[in-house]
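Complex shown without one protein chain; remaining protein chains in place.
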Amino acid sequence: MKETYIKEIERPEFKNPLLIEGLPGMGMVGRITARFLIKELGAKRFAELYSPHFPYYVLVNKKGSVRLVRAEFFFWKNPTAERDIIFLTGDSQAQTIEGQYDVADKILEFAAGLGVKVIITIGGYRKEADEAPKVVAVSTSQALLENALQGKAIASPAGNPIVGTAGLLLGLSRFRKIDALCLLGETGGYLQDPVAAKGVLQVLQTMLKLQIDLKNLDAQIEKSGEIAGRMREIEERRERYAQKMRKTEEKRITYIS
Amino acid sequence: MKETYIKEIERPEFKNPLLIEGLPGMGMVGRITARFLIKELGAKRFAELYSPHFPYYVLVNKKGSVRLVRAEFFFWKNPTAERDIIFLTGDSQAQTIEGQYDVADKILEFAAGLGVKVIITIGGYRKEADEAPKVVAVSTSQALLENALQGKAIASPAGNPIVGTAGLLLGLSRFRKIDALCLLGETGGYLQDPVAAKGVLQVLQTMLKLQIDLKNLDAQIEKSGEIAGRMREIEERRERYAQKMRKTEEKRITYIS
Amino acid sequence: MKETYIKEIERPEFKNPLLIEGLPGMGMVGRITARFLIKELGAKRFAELYSPHFPYYVLVNKKGSVRLVRAEFFFWKNPTAERDIIFLTGDSQAQTIEGQYDVADKILEFAAGLGVKVIITIGGYRKEADEAPKVVAVSTSQALLENALQGKAIASPAGNPIVGTAGLLLGLSRFRKIDALCLLGETGGYLQDPVAAKGVLQVLQTMLKLQIDLKNLDAQIEKSGEIAGRMREIEERRERYAQKMRKTEEKRITYIS
Partner (left out) sequence: MKETYIKEIERPEFKNPLLIEGLPGMGMVGRITARFLIKELGAKRFAELYSPHFPYYVLVNKKGSVRLVRAEFFFWKNPTAERDIIFLTGDSQAQTIEGQYDVADKILEFAAGLGVKVIITIGGYRKEADEAPKVVAVSTSQALLENALQGKAIASPAGNPIVGTAGLLLGLSRFRKIDALCLLGETGGYLQDPVAAKGVLQVLQTMLKLQIDLKNLDAQIEKSGEIAGRMREIEERRERYAQKMRKTEEKRITYIS
């Protein structure tokens, strides 16, 4: 495999489709969000994306078979609202700089071919303070951004970098006449952060008028809360210890110099 | 050399050929297994694979000449059973992500051209416990997997990654209508692990009804056992020491904080 | 995006244009210089350069929108002198070896197409002594070099490497029949060094007979001076401490050996 490649399982007809991207990243916020929606809405897989820029291993599945690292496209035929939703999630992001640009571009090319005019990408955002996590929004379209802010997202400060596919899809969408919004759930960056994903889901629910029950995330939240609690404890002890050491060191430097 | 390149020395006619791949990897299980079979069966070299993704050095041979890092294809004309066997082994795997995908793809393209419909890849599997090493099997074909389980392999738990050529050949075989099985010998990961290779050879012997004498591996096993024993000793001492240090450190942290 | 790509917003007519390049680098000397001139002269943006070799993130701007990492071309219609000036500045340089060559080449190809016959690149130069920063000049053209030396730049000692786009543009300009000069402002290498940029601006002012007021840099210089002062203090304390440690260590070595 020399090139990033999209294998279509079927090609459905879409009504004004919107693409929601949630690949692995900080706190796994994008992936948890996308997978939750796919499961709750019963979205159906219709295409797979393979790339020589993905990690070079295969994953064993439950039946003792294996598959390449990949991303997958799902669709949900919206029975009431005016637009169908396409989801993109997967195992990994591209592993090299040039690969990141290439994969993002292939996703956009495919999406444009499906008639997608709006993309929402989802990721994590490093949270500094210990408050309830907010959802940060940026968009290439003022209308989309306002839509997100009405859904309780907050605007991002200027100068922030948004790393990886969630960012590049916005940056590259300009060349395709696609509007794009990025929703970043604030997270402490722990391995799995379903609380941050829940925040993003609340914004999406309002924006897209989705009928889903977010309580189904609560078991996952409880479990990850326990893990995060233990990790925080260890970190805090380490930090207190490091501070003591720094103070001791500083005294010593003052003494010696 | 811009591209991975296969140089054919001869092009034999094959009867329903099966490819066994054993390139260097964890514990050198694949390479030891493939080389043992090639030697015992008297398989004959018929093609060489070169790649700009292999390490950029040459190796000196016994006659004072040199050759590029490469992989080699051998074949064995099976006098009794219904299928000939092709072997692939070599000096190295590709060194970059994109190179790994490219080399695996070139191998599959070549194998498909030779009429190969079944591939068995061999590798090592990180063993946790101190028990006798098992052989772990995964396959893209349920029939092949059951065949391996009858040969005393065990099924892999879900979620495991299989890294490198042994894994990618399975993942990419789907695009070529080739069935593939991966046999992973459990190993402590030491440089050379012929015990793990012996386990894989026992499974292969049963599966392929091969008449070979595994006793010829015993000298190699004895030698590597001595080395591994010494390495284990050193590691255990280190581990005991590190544990003491950690306990001392933890006491100190508790005291200071 | 598979290839470095220049998006033209408009294509002005130029009178004997000269290109000044100032991308991020040591002490940000090039970027500060180019941006100062663009602002003071009121230069106008007319093209954008995107590349899969740039970092794979997007940057959030003040309106809550985002854009890809990019470089930008500006032009200034010189009302009096005989030549217009084109400026190139941006967010980043290419992140891989091959990417550096590719981006530099694309810049030259575009410049040549605009009729550019002379390029001035700007960068930082590691300053050893604690004296007032000088401006070091090298050029592919003896006439350009002398012009810079008349503007109070000094010649570079032989053997120095000039890393990145500022250097490669000179090296590659030979293949395009473009003359090129590189002006390097001596800098301690701190994050932002407007003092070094001021030195370069003085040389440029003389060379190009520009009517600009360098006092507008002074606020920036004052601010960065405070930061640099604090950094220097910390470094000096560290250095004194490290020296003491080295002496103690040396005594110990002498004692033990």
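A, B and C are the chain letters, set down in written order, and residue numbers restart from 1 in every chain.
Going forward, a contact is a pair of C-beta atoms (placed from the backbone, for glycine too) under 8 Å apart; a residue touches a chain by one contact, two chains touch by 3 or more.
Values in this document were obtained by computation on a predicted structure and should not be read as measured data.
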Neighbouring shown chains of the undisplayed chain, as defined at the top: B, C
Touching the absent chain when the full complex is considered, from B:Met1, B:Ala143 or B:Ala219: B:Met1
Of C:Leu18, C:Ile32 or C:Ala137, the residue in touch with the unshown chain: C:Ala137
Full-complex contact with the absent chain, from B:Ser65, B:Thr80 or B:Gln211: B:Ser65
Hidden partner chain, touching residue among C:Ile9, C:Ala155 or C:Ala242: C:Ala155
Residues in chain B touching the chain absent from view: 1-2, 52-69, 95-96, 99, 237, 240-241, 244
Residues of chain C in contact with the chain not shown: 97-98, 100-102, 104-105, 137-140, 142, 145, 155-164, 167-168, 170-172, 174, 182, 253, 256-257
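The working rule: only the chains that are shown with their structure count from here on.
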Shortest contact path, chain B to chain C, counted in steps: 2
Per-chain CA centroid nearest to the all-protein CA mean: A
C-alpha-based rotation, chain A on chain C, 0 to 180 degrees, nearest 5: 90
Whole-Å gap separating chain B and chain C, where each centre is the average of the chain's CA atoms: 51
Chain A-chain B separation of Cα centroids, rounded to whole Å: 36
Junction residues of chain A, two or more chains touched: none
